[in-house]
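My structure is below; once you've seen it, I'll send some questions.
Only a single protein chain was left out; the remaining protein chains are all shown in position.
Now for chain A:
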Amino acid sequence: MTLTLPSYPQPDERGRFGRFGGRYVPETLIPALDSLEAAYREAKTDPTFLGELERLLRDFVGRPSGLYLAERLTEHAGGAKIYLKREDQNYTGAHKINNCLAQALLARRMGKRRVIAETGAGQHGVASATAAALLGLDCVVYMGVEDMRRQELNVFRMRLLGAEVIPVTSGTSTLKDATNEAIRDWVTNVRDTFYILGSVVGPHPYPAMVRDFQSVIGEETKWQLKELEGREVPDVIVACVGGGSNAIGIFAPYAYLPEAQRPRLIGTEAAGEGVETGRHAASVAGGRIGVLHGAMMYLLHDHEGQITPPHSISAGLDYPGIGPEHCLYSETGVAEYVPVTDAQAMEGLQLLTRLEGIIPALESAHAIYHAVQLAPTLSPDQIIVVNLSGRGDKDVAEVMRLLAKAEDAPGNVTGPEVLA
């Protein structure tokens, strides 16, 4: 057994990352959160739990995922070397599986036979359904009907895996509403149900626990980069941010280094049609502090505190908040958060596909786009690592629809021209 789970200095014992985080949930859930926290604390150092998790990450997920030098992309951008951390190589297609397997193991350890999950892009739902099938647990997944339309294939995969997918029609019919429904289910069935939360959001201990489970991404990057380049620390790390789990997974192992040794950490937020249009999901650039789904964080809400509907081309980033640890990173300057629009993400997706033969998830395409913008401002001996959080299989139908629509619209240029 060699797997260890990291111990970071945040959050504090009350589950706060500075002023962010906490536990703003119905009292009914507090004892469940307390026992989850205790069970996690125990499991974290238990060789049986860690051994099983390590075996599954290796033999079932296929870890370590590659750290791949994207030569043609680097050449195209002209500047720093661009490496891709290939979470798209994971079984089920995204980083989500790292966290799901770990939480499902924890559920089994706590004697819970039923797991529930919320999902936007469907990747967390598929990963939860997969973990549940593997461990013989009942699985219910909440998903907004708008996302079910955008991610039809993943809905089918979840059902094939034996999960029950419950369509959510309240609110905006997307991830935030699916999360509300999952929390309502948990409040109701808390005694025998484990809530597998899919990102570094929600009440304590979820943001910390999900981060720890995703830190494998950054920990691997360290030794892989050491082997490839003779150093553990790149100059820049770029990752897309919805709730922020893939980003925290690659940031956290570097974020607590002394400032002089720390790489630039950049999270790309979904700017949708542009932050200025109001049709976006960029909670740092366009939000203010508020409370949603149990935590204090940057949030899209109006002056009365009503949550305003987010928008992103990618269902996985279409969330009005951002994890509390990212909020702290932003406030303290440990990481920067930059908006990337729908159109820019489409450009990033096509670029990576044409140049490297890798179709990224629309979520990850936000990070690709920004890395390509940034590379020419850096020198060829500098290194950017992009967290390629997932593959694009789930998105191809939606991309096909969007490209066809763009071709119909006169004056819109997409496709090969962007590569000229």
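Here is the rule we use: a contact is a pair of C-beta atoms (placed from the backbone, for glycine too) under 8 Å apart; a residue touches a chain by one contact, two chains touch by 3 or more; residues count from 1.
In this section, contacts and distances are computed from a predicted model.
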The hidden chain: which UniProt name fits, "Aspartate carbamoyltransferase", "Tryptophan synthase alpha chain", "Sarcosine oxidase subunit delta" or "NAD(P)-binding protein"? "Tryptophan synthase alpha chain"
Contact residue for the chain not shown (choose from A:Leu3, A:Leu69, A:Met110 or A:Val291): A:Val291
Consider the whole complex, including the chain that is not shown, and state which of A:Ile183, A:Leu225, A:Ile266 or A:Leu355 touches that chain. A:Ile183
Please give every residue of chain A in contact with the chain that is not shown. 22-32, 34, 170-171, 176-177, 180, 183-184, 187-191, 289-294, 299, 301-307
